[in-house]
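Heads up, this is only part of the complex; the chains shown haven't been moved.
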């Protein structure tokens, strides 16, 4: 951190800053110029709010952070890509991993039918919500543990690993028993109790970006999980809130190469929530592949207009299969592998 | 809700829409015009996502919601203002209630000193955080139950009721034992598990607006609490996230008269978090009083530049007293009462 003193700051003021730095365990490097004095702060682990505090001291003009506030999540700390392994699946490798399934788990049959069709089209992970964060208390809130059982049943029958969301610290242990990947949703990105709980689970966690979180805040949320002991974090860009209302959110695809530069963690895109409209999902999915994402999260439903939640953004089975076929040409073009097509009947164990 | 069919929609398509409406328990009112057919949806409790679903049906051009998605929180439902009573304090009445105290509880002495000074200057409620939501896992996370005890101790000595934040469903019971008002913070506004838990507590809840929540989403969050059985909800505008970075957030004062029109719930403003800079707190506090807020939440610290969190936005004791004196002229001008000045020594029980 650099502390810039005002033009005309007194020696006393400069010394007061130095004193405060030393009290907090830092050392200083003072550079006295013609116009003003600049103080470099030396020490490992600059507190995230040190700058704000120093700016309150008399004579201080401004402070400038040089290092990032996150450490474990940064590429400086770990230059090589993290690859999250789930069975034979490697997220963050050359594989381009598509996770597909219904927004909400509604019935055993619905999940199984979707899982089979998704797998046949090339999906590698089955997604589905058993605990649903809904804006309205009057909306369907999910089947709870019953939904988890349907997901586990579909995994049994298709071999697809599953990903599902957890909403409350009280449910973490139960959800972790069933799922292969725990999903932490956009509205909980700064639910710090839940982030800490995720750090103590021995399963991969997919951390969705908060709908109005900066990339730095997103990586700080990942830092909570990493710091609490879980290194298997997958990031998911799912659209940010902007002034534009033509789509539900603005899927921020530039976040993907930015995150890849700043962090070693894998990052996937969710064009279903990111746009809110099924007809925007295929073009944005292809764009996400072209921009360098490690995979996709896609809502698929056998009968979207009867879905209990988020039907408007779900692809039906045919549209999903068509999208996967187009997508394969793009993943080939950027040197990523979408995997072999499974036969619809295969995969049972 | 109004369903507008496309110009040229077939009779079959119109009948399909009607069929779906009836299946879902609604009745229809069809109006056939020269250019297009419009279908009115009749029934109590239009589901929040009905419009999105109907828009997926063939032949549907658009849907238009007429009624609000919240009910218990709406002024239509309850035309008279809700007044939240805490002892002799009435939030939402003609009183203008200032809640003041440190961002974080740091020590018994710090809390008590602040409480006494705040009370002397006219504050009616003591605020202070024992569980702190911090962007970084490396920042001070609060004293936990020890902090609650210091707050309770200061209440004992000054007579000021207290308000403090709860972060996790696991802590609700404990925090509710100590506090007079439970605070639900901006990052948890859509933590639906926590909202439901708040609905089961027999204490007032202050619900902060999510930093990127629309007013409608904020009222829907209040609806969760009301629907779960707790009618003592106080809203708090605390700044929204915009493109402007000169202040930490943009305190949206227009939200206050808008909420007053839409809802019967009391609403206060938090200019400390809303601006992030102590020198903006007094002018924005006065503006909040002028615009019709029912009170304020203000960070006050005996020594802001040593504060363990959010020092830069805290007023010191002298600045707080000066602000209260200016504020009184504005509350008088708009016909609200800031209450009698207590003597610093008074109020012990």
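Per-chain residue numbering starts at 1, and chain names A and B are given in the order in which the chains are listed.
Convention: contacts are C-beta pairs under 8 Å (C-beta built on N, C-alpha and C of every residue); 3 or more make two chains touch, one makes a residue touch a chain.
As the structure is a computational prediction, the values presented were derived from the model and not from experiment.
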Total copies in the full complex, given that 2 are placed here: 4
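In this section, only the chains that are shown with their structure count from here on.
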Rotation angle superposing chain A onto its copy chain B by C-alpha atoms, nearest 5 degrees: 180
CA centroid of chain A to CA centroid of chain B, Å: 28
In the complex, chain A residues that touch chain B: 45, 47-49, 52-53, 55-57, 69-70, 133-139, 141, 167-171, 187-188, 190-194, 211-212, 217, 220, 223-224, 227-228, 241, 304-305, 307, 309-312
